[in-house]
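Take a look at the structure below.
Right, chain A next:
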Amino acid sequence: MWSFSEIANNLHQWLTGQFNDTWTLIIEMVLAGLAVISLFAVLGLVLVLMERKVSAWMQVRLGPNRVGPKGMFQTLADTVKLMIKEGVTPANADKLMFNLAPFLAIIVAMLLLAPIAFALNFQLWDINIGIFYIAAISSLSVISILMAGWASNNKYSLLGAIRSGAQMVSYELSAGLSILTIVVLVGDLKISSIVASQANGWWIFKGHIPVIIAFLTFIVAATAETNRAPFDMAEAESELTAGFHTEYSGMKFALFFLAEYVNVFIVCSIGAILFLGGPMPLHIGNWEGFNHVMDYIPSSVWFFGKTFFLIFLIMWVRWTFPRLRIDQLLNLEWKYLLPISMINLLLVTAIAILKWHF
Partner candidate 1 sequence: MGASSLIVLIIAAIAFSGIAILISKLVLKATVNKQKGEPYECGVPTQGKTWVQLNVGYYLFALVFLIFDVELVFLYPWAVVAKSIGWIALVEIVIFFFILFIGFLYAHKKGALKWM
Partner candidate 2 sequence: MTKEELKLNITEWSPASTFDEAGQWLNINVEANEFLPFMQQLRHSEALCFDYLFCLTCVDWKTHLTMVYHLSSTKFRHNVVVKVKLDRSKPEIETVAHIWRTAEFHEREVYEMFGVHFLNHPDLRLLILPEGWEGKNPLRKDFEDPINMIKL
């Protein structure tokens, strides 16, 4: 059975045979860089297409169907279109900040890829504080939005940026608390050990109702963290035309767009890793035959399958609900999600100490 980790190992061995250590490292770095860039590009294309198809089918439409077979290359055409558009910088904008913001958005999204386990034993960096690292880096993404909104010198952008500031910092709390439930259960922050702890069953099945509540809280918080409807206060196109990226056009806008989708992918993959076992296959108790068949499916397929399921869930929510108002959004966080996840964390701690989980 081939897997990502084997390929990586073989490649590493071959490279060490050919070159000395320094060159191996450099070549591996270049390869890794190219890999993440292409992952980025592919994710952007696929997710945008997916979003358009999902929304179309929910809205009794057909969705993109002209470019390529079944509209597969629609997003490619969109990218080309965005590329040949002019990126205008407003005359009174803070030019440095304005141009820096999309870079920052992309850097944050890119950095978050580091500890994610795309397959079993396949990670760029299995840092021992993995979850903490993700929580730390993901809170940076609000800075790019604030920068973009403030630097644009546009009132809509400013309002959008401030809204998103309040929103994202608030939801970080319940996202963090729901992540902590799993950390309590596992007793480790390392992504690989979290994945390994789910070899005999995913946490969402093992952890009783509190973990399910944590999972739901996490999904809500993740939707809000990534600024997606119904929590897209920062954009809110019917109120603030386009919110923080009103003034962005062409490729700079595309970068924000891409960063948003990659962020969605990342939070969903974290959700998949924490609650749905990440690259771990589905095992049910003592059904040897069934478990064997499941083992045969590559772990990367498991990982991407779970992630895309969560992405679909978030898209489903987006295309069903109206947008919340900003004060209701904060009410939801401070009045419902935060107390619920705090109590939930205590319950999970009790479960973990009593060893009630499977």
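The rule is simple: contacts are C-beta pairs under 8 Å (C-beta built on N, C-alpha and C of every residue); 3 or more make two chains touch, one makes a residue touch a chain; residues count from 1.
How these were chosen: all candidates are chains of the complex that A comes from, given by their letters.
Here the structure is a predicted model, which is why all the values come from computation and not from measurement.
Within the complex, chain A makes contact with only one of the listed candidates (1 or 2), namely 1. Residues of chain A touching candidate 1 in their complex: 25, 28-29, 32-34, 36-37, 40-41, 82-93, 102-103, 106-107, 109-111, 113-114, 124-125, 127, 131-132, 139, 150, 152-156, 158, 162, 165-166, 169-170, 172-173, 176-177, 180, 183-185, 187-189, 241, 246-247, 250-252, 254-255, 326-327, 330, 334, 338, 342, 345-346, 349-350, 352-353.
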